[in-house]
Every structure is written in C-alpha cells, then in structure tokens.
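The other protein chains are all here in position, but one chain of the complex has been omitted.
Up next, subunit A:
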C-alpha cells in the first residue's frame, strides 16, 4: 500500500498525504485498499500541518464514507536544499492527528441492551445422525447338481459325457495325480482300519479338581453406627430365613466408662442398604446380646446392660413387646441369650456374670421359668458362683447345654437333671481368662470350640482334662469365634487387634489359613450366615463389616467329614493315652510318697504352719531370683568384665538389702 513517488516528480511541497488512486488506477483495487500513504521523514520541520481536505467529486465515489477524509500533512523544503543528503534523526513521537468522536453522531444510534454472548474461535459444528436403510440378508444354500461341464458338452447327453470322461482318463496328469493320491489315501485307510484314532481314551479317570486359588475373603459392606458416640457392636445375629437382614446389638462395654449421651438403640440392617438401618430397636438400656428366633424370623430376644431380657416382634416396630421385670432379671449385664428348642418355640435362656443362668418363656417375661446358679460346690450359693460369659446350645441335643465362665472353665450342664446339684455335670478347665465364645461343631457335636485368653481350643466331650487341639498363643486377645456351618473343619476367630482369622484344621493347624485385617478397632463379635459365605463382624468403633468368604472355604469338599472325623478321633485318642499315663504317674507318686512318709519320723510331716510355709517360699523365691541374676550377669560378663564387677557388687547389695 505504500507508493513512493520519485523525487523529481515532487513539487515544492513534498507532503505526505492519503489520497485515493485516481480514476483508472483505482478500478483494480477494492475500495478499502485505495488509500496510499506517502510519508517522508527527516526533513526540516518547516510547515508541517495536518489538515483535513474533503475529496472532490469523482474521486470520492469509489470510497466508503469513513475513508473520504483526506488527512494531509505538509512538509516544506527550500529548493536550494533539494538533493542534499538526508540527515535522519530520532525524535519523539508526535501526535499528528487526533480524530475525536463526534457526539452528534451518537444521536443517530440507539444503544443496544447488553447481552452475554458466548463465543469461541472455533469452527461451528453440528451433529447429524445417519442411519442406513435396513439391509435384509438371508442365508441360502445352493445345491450343486451337476458338475461344471465345459460349454460344448451337454450334461444330459450320455455320449458326450462319457467321451469327455474317457478323454480325461487318458490324460497323463490325471494318471500321475491319481497314483499319487491313491498312495496317500491307502495309508489313511489302513490307519483307520488299524486304530480308531478318534476314540475317547482316558474316560474313566476322574478329573481331580483341586481348588488352586488361594483362600480369600472380601469386604462387601460396612454398617456404621449412625450415632455420634460410637458404641461397640457386641452381638450380631442373622435373620434365619435367609433374608438379608442382620441384627446388631450396640452397647458400651468399657468397664466403668460412663457412656452418657450415647443412644440406647440397636439396629436391624438390611444388607443391601448400609446407609440407614431398616429398623431401630429401642430398649430401656443398651443391648449386649440378641438373637433371632430360628423358628420365627420376626421375633427377637435380647439381653440388656442392666440385666433385663427384652422381647421384640419386628412386625410391631422397634419398641419392645415385653420386658422382663427388673427384680427377677439378672443382677449384672446379660452376656448371652439363646433361643431354645421347644414345642411352643418361645423358650429362651440367658447367662450373665452374676452367676446365674435363667430360663424364660417369652410370653411371660415377668419371671424366669427356671434358674441355675453356677456354683462350683453345687450348693446354689450365688456368692461363690462363677460368672457366665457365654452359652452354648445345640438343637440336636436339647437337654444338654454348656456355659463358659469368667474363670476360664466350661461347665457342661444337663437341663433335665432332678436336683439342681446334678445340673452341672462336669467342667472343663483350660483357659486362663474368660471363655468368650463357645460353640459345638455342627457336624461333630461331640467336639466344641472355645475361645479365651490368647488361644482357641477344640475339646472333645469325653476328655475332661484338656482340650484335644489348640492354637498357638496369638499376638492379641481372641474375642469371639464360630464354626463354619458348611465346612466342618473351618472356623473363624476375631481378635482385639481387628483381624479376622479363618482356620482350616484340615489344611493347616499351626496358623490360620487366612488372616484378614478388617479394621483398626478391636473386633468383638462375629456371626456367619447359614450358607457359610457371608460373615459379619462387629468392632469397637461401631462398624459391622460384612465379608464374603471365597468358595473354597465355604463349599463342602468331598472328604472333609471323614478326614475331620479321623483327625478328631486321633487327637482324642492321644489325649486319652496321655491322661491314662498321667494317672499312672500320679498313682505311683502317691504310693511312693506314702511309703516314704511311713519311714520318716519327724516334724516335717504334718501341718506346716502358715508362717513356716511363707518363709520357706520366700527363701525359695529369692534363691531362684539370685540364681537367675547371676546367670544373666555371667552372660554379660563375657563381653565387658569391668562393668560386670560393679554390677555384681551392686546386685549383691540389692539382694542383701531385699532380704
């Protein structure tokens, strides 16, 4: 757009100006281009004035209105100075033209209302859908009736076809190929005749299906206590008719910790909906245990913190239908309550740490129907009774039941005994702490599982001295356990460090087959659904976790029962033999000590007064301590002798002072 005029053509005025092309020249260019800018700089300032000059007539018609203004800037130069070299110099910017808006023009315009318009610098696209017309296709077959005869031969005519065939037969290629093919064919025919290559061999061997996949269990859902103050899930019970409902009892079991402000409610959850419990049970005091009636899936019975027994019918909502009277109930919290098998289907019994086992008929909870005091002397003395912590009842043996006590004993009782004294049949000792869980093996009712202190033990009813199988001492306290209802050799335990252990005693006896960390809080309760696959465990933080066990651990394998029966028998036999041996040894000892007593004459025999006993035990104790210390210091002394000397001296001083 720049056009420079040659210098000689310039008149005295050498001026930059905007001027449209004249006439013919302008016709080639569009209107907006018909502006030329001529600029000369560096000349003597002289007259340099911008001025506006409107165009005249013909020239202006080619241009749009806004360009019809000619802005002319005039430079003057003396003629004598023409031809001189240009001396360029920098100078600051100078405003040449300032075209300010003419407010009068604004009156010709109306302001548009402001509007938000989204824009983007991209191509406009639109969406179109195209569908082809349905193309219908059909499968058809053609049957070949007659060969591809060459054109000149009419297939109908016998003569022609025969002639053709004869011709082919004479062809050399034909002869060679037939000979070759013939030999291959013969080989195969002979092969066929010799051996049936397609026969099914090895049909009889059964495929040994070994479950190669490692055992696993996965968490499906967690049901959290909806209250602010989380309480422990102390008991869980599945609804018996296979419906997917789980009842959970919540209470705060911390010793003497006042859970003021925590709600008293317990919930029934539908496993499909972990966000909101299906039904809220509202007892007068928090529930410690509960149980669904195996005969009637709508009724539940629960034992509460204050010792009362509460009975619900879920069809009638969350308020208890009946509550036992406070005077007749337990004096301490009810640790376990179970339904009994009876004709009316309304009997239940409960156990508590006050030492009683009470039987109830849920239609009349005002007083228990029967009572048993767990007194070891069988006198019914409550003061000396053992506190009961767990109960066991097997519907196949309705007259017998077992109670696990706080003292670590398991008491086997007979319901139908004539006198209360005979109700307690025998005891099994084994645990150092309370027996928190007790359950018979559903397939082998003679064997039962107990959990207490840091071990889980399996007992046989016949062997009273000790359990027949036990686990190693675990790292943390075991709080609950149960057998799998499907596989006789599998049982589950939960621990105080939040892990769930699945034990399969046919597979591994020393360690759990699978150990899962369910949560960080201690786990307190555990309940398996009847199908053996779904398992719920409750934690201290109020969360009940629902897990699904892998099929390997929840489907009955072929030889399970027989193998397990053999295992139990073997262990029972071993214990029996050990027991017999122990008895023998004891007898021998006794007879020997009796003999020695007869020979000796002296004050040693007879009663040791308590004082003498004490001094004797003290001496014994301190000598043991000293011996141990000496041994330890000797061990260290092998490394640093100097230190030792001082230590030994110090120790000697200590022992002398202790004495």
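Couple of notes before you dig in:
We adopt the following convention: a residue touches a chain if its C-beta (ideal position, glycine included) is under 8 Å from a C-beta of that chain, and two chains touch if they have at least 3 such contacts; residues count from 1.
In the analysis below, contacts and distances are computed from a predicted model.
Between the names "Dynein light chain roadblock", "Cytochrome b", "MIF4G domain containing" or "Large ribosomal subunit protein bL20m", the one given in UniProt for the chain missing from this structure view is "Dynein light chain roadblock". Screening A:78, A:106 or A:178 against the full complex identifies A:178 as the residue touching the chain left out. Only one of the listed residues, A:78, A:106, A:188 or A:566, touches the absent chain: A:188. Touching residues on subunit A toward the chain that is not drawn are 143-150, 164-165, 168-170, 173-175, 177-186, 188-190, 192-193, 196, 198-199.
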